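Mind looking over this structure? Questions follow.
One chain of protein is taken out of this complex; the other chains stay put.
Per-chain numbering from 1; labels A and B assigned in written order.
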Amino acid sequence: MSIASPARLRRRIRPAGAIGLAIVLFWVVMAVFGPFLAPHGEGSVVSAQVLDASSRAALLGTDYLGRDMLSRILFGARYTVGVAALATVLASLSGSMLALWAATNGGWSDAIVSRLLDALISLPSLLFALVVVAAVGSSIPILVLTAAVIYLPGAYRTVRALAVNIVAMEFVKVARARGEGAFYIMRAEILPNIVLPVLTDFGLRFIYVVLLLSGLSFLGLGIQPPFADWGSLVRENIEGLAYGAPAVIMPALAIATLTIGVNLMIDGLHGRPGDPHGH
Amino acid sequence: MAPLVRLLMARLAVSLLTLLIVSVLVFMATELLPGDVAQAVLGQSATPEAVAALRAVMHLDQPAWLRYLTWLGGLLTLHPGHSLVNDLPVAQLIGSRLPNSLLLAGLTALVAVPVALVLGITAAVWRGGAYDRIVGLLTVSAVSVPEFLVATLAVLVFAVQRHWLPSMFYEMPDRSAMQLLRAFALPVMTLSFVVIAQIARMTRAALINVLDSSYVEMAVLKGVRPLRLVLLHALPNALGPIVNAVALSVSFLLGGVIIVETIFNYPGLAKLMVDAVTTRDMPLVQACAMIFCTAYLLLVLLADVFAILSNPRLRHR
Partner (left out) sequence: MSEQDPALSPTLDDADAATLQRMAGAGATRRALMGWLAAGGMGLTASGLVATQALAAAAETPKTGGSIRVAGYSSGTTDTVDPARQSLSTDYVRCNMFYNGLTALDANLTPQPVLAESFESADARVWTLKLRKGVEFHDGATMTADDVVYSLTRLQDPKIGSPARPLATQMTEIKAMGPQEVRITLATPNADLPVALGTFHFKIIKNGTTNFTTANGTGAYKCKEFAPGVRSVGVRNPHYWKAGKPYLDQIEFFGIADDAARVNALLAGDIQLAGGINPRATRQVKAAHGYDVFETRSGGYTDLIARLDVAQTGNADFVMALKYLMDREQMKRAIFQNYAVVGNDQPIDPTNRFYNPHLAQRPFDPERAKFHLKKSGIGATAVPLVASTAASSSVDMAVLMQGAARKIGLNLDIKQVPAGGYWSNYWLKAPLCFGNINPRPSADILLTLFFKSDAPWNESKWKDTKFDSLLLAARSELDLAKRKAMYWDMQGMIRDDAGIGIPLFLSNLDAHSARLKGLRPIPTGGMMGFDFAENVWLA
């Protein structure tokens, strides 16, 4: 039994990060097993009382049609967690790669990619989403792609703004002079030096995607009733806010815990010692 | 400064090209959408004859490319056309809304940007401490509550229960500064929630990133105090990403505030654009898209120029 390893682990992940990780893990488990744990079906009406307070029959109260809120949230977990995570990873990953490539190469490739994505971000997202529904129909993969495309340019701009600062540094010039390839420079010289802001941007972007979903489902893109992501659950029960119905508060709490969890985890990850900090 | 001027000119030229591309894309998008303005105007009562008659009146029977070129020609001669839906000049419709949007975005930026910068910078100065944690938690919580929930809750508390502030915008008998301030309080608060979080978090991250780099570590070794370290050594080098985050936020404040405009009955451009898209009102959609695009391009150009000015190394690339 080694004494060193728990200590190293503790240094790797700060307590806040551990809490974040625990929350995220909890919701991932719920996303996978939620539907099996749900006491009622996703669309079945269980009570004549709508927007009701918590009761023994409906632990988190009922929604605007008298459906069990706990079940609705559990069924919605996979849509919110799954779709948002996938879309964010897609947007951030492709946005970052493009940005690193553009920043490293500079010149024309940078200008062309930057301006093309400027054009993309200038397209109103409502128009974009409506065109997507009209042109290719509605399904979960399309929802993921749409959300990713809407947030890709933002990720690109953020990462590019960070990367150009690094590209101008001496050590990158040195690496270039050494004859290193563009990919090596991206991976070994630039990325490690901007990883915190990139991750922070990922965390924020994750929140935006979670919140975007409710807007897209409202347009009929992706998640179809009776299923609903958490943002839509908040939206459809908003009338209950005036008297504090759990139907509107609980899904909002679910969103808050998930997004805070993700961001805590990201902040915690950065506490890792041994990150290369420049040269 | 000569290279910078050259860069500016080049970027402005490219921006015009971007605008052209966007206008083509937007036009194609409106064409792709099912239904046209004639059907949208007639709604449920759109019989084939009625639609055909209205289409002819609106010149929708012309080929798409011709309509696009007509619109483009009009724009180049500063005549953005008439709304197909209500026949009012697009310039008039935009003219009545643009100042409102600029006012709301400006006021929000005025409140949110300084607060966000202070929060971000102080969090970076005392990073890892309790203050940093609390700021982090608060900012993430603020941005993770759906906008419509924040707005509705704010209205319930401050307007319905307490009657301190108006719940929405309406024609005020006398437009005193105090009344305007009261009317703007809730919308600006709602929007600030979103914007502060984004700018503060990116500011903190960018600063810490620079603080971790070798040359700042050198300064630490020399014994420079934390506040001085952040403001004088780190901030100039983190300015690029920070200004970028501000630019993205402000561009959101101009065009992405549909929820706030709807809930507070605020006559801004975002609602106008959504209306225009819903009714497939091409000249109006295009005009709004052009304005948002121009604003965005100017803001990011400004951010890029700022980044270059703040980082001497970038000037000679």
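Just so we're on the same page, contacts are C-beta pairs under 8 Å (C-beta built on N, C-alpha and C of every residue); 3 or more make two chains touch, one makes a residue touch a chain.
Just so it is clear, the structure is predicted and the values come from calculations on it, not from any experiment.
Asker: Looking at B:Ser101, B:Thr122, B:Thr139 or B:Ser167, which makes contact with the chain not pictured?
Answerer: B:Ser167
Asker: If you put the missing chain back, which residues of subunit A would it touch?
Answerer: 41, 43-45, 48, 50-51, 64-66, 130, 133, 138, 217-220, 224-226, 238-243
Asker: Going by the touch rule given at the top, which residues of subunit B touch the chain that is not shown?
Answerer: Touch set of subunit B with respect to the missing chain: 33-35, 38-50, 53-54, 56-57, 83, 85-86, 88, 93, 96, 148, 151-152, 155-156, 159-160, 163, 166-168, 170-171, 262-265, 267, 271-272, 275-281, 284.
One rule holds in what follows: only the chains that are shown with their structure count from here on.
Asker: Cα centroid separation between subunit A and subunit B, in whole Å?
Answerer: 21
Asker: Hey, which residues of subunit B end up touching subunit A in the complex?
Answerer: Answer in residue numbers: 14-15, 17-18, 21-22, 25-26, 29-30, 32-34, 133, 136-137, 140-141, 143-149, 152-153, 156, 160, 197-198, 201-202, 204-206, 208-209, 212-215, 217, 237, 240-241, 244-245, 248, 255-256, 258, 273-274, 277, 285, 288-289, 292-293, 296-297, 300, 303, 307, 311, 313-314, 317.
Asker: Could you pull out which subunit A residues touch subunit B in their complex?
Answerer: Counting only subunit A, the residues touching subunit B are 16, 106, 111, 115, 118-119, 121-128, 130-131, 134-135, 154, 157-158, 161-162, 164-165, 168-169, 193-194, 196-197, 199-201, 203-204, 207, 210-211, 214, 231, 234-235, 238, 241-242, 248, 252, 255-256, 259-260, 263-264, 267, 275, 277-279.
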